[in-house]
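Presented below is the structure to which this report refers.
Note that this complex is displayed minus one protein chain, with the remaining chains in position.
Then we have chain A:
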Amino acid sequence: MARVVVDVMLKPEILDPQGKAVHGAFGRLGFDGVADVRQGKRFEITLDGEATEEKVAEIRKAADTLLANPVIEDYTLHVEADQ
């Protein structure tokens, strides 16, 4: 069974309050030298069978319509090599 990974990030120009909160915690915990933190989402999608071109195209469609909102988010998609 193949796995497709979709990583979703807020577009750079969109404020990320969650990333800012994490960045604030870095400072309080003494992790210095961090200029910025942005938080995203990772989806690991396990397919029934092989990652054929057709199936990956379907997942790309799912990413476009559901997993990411193109108004505020960008995403990258890759097929993970078999373990």
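As a working rule, contacts are C-beta pairs under 8 Å (C-beta built on N, C-alpha and C of every residue); 3 or more make two chains touch, one makes a residue touch a chain; residues count from 1.
Quick note on the criterion: contacts and distances are computed from a predicted model.
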Name per UniProt, for the chain absent here [options: "tRNA 2-thiouridine synthesizing protein E", "Phosphoribosylformylglycinamidine synthase subunit PurQ", "1,2-phenylacetyl-CoA epoxidase subunit A" or "RNA polymerase sigma factor"]: "Phosphoribosylformylglycinamidine synthase subunit PurQ"
Option touching the unshown chain, where A:17, A:33 or A:49 are the choices: A:17
Residues of chain A (touch criterion as defined above) contacting the omitted chain: 10, 13-15, 17-18, 20-21, 66-67, 69, 71-72
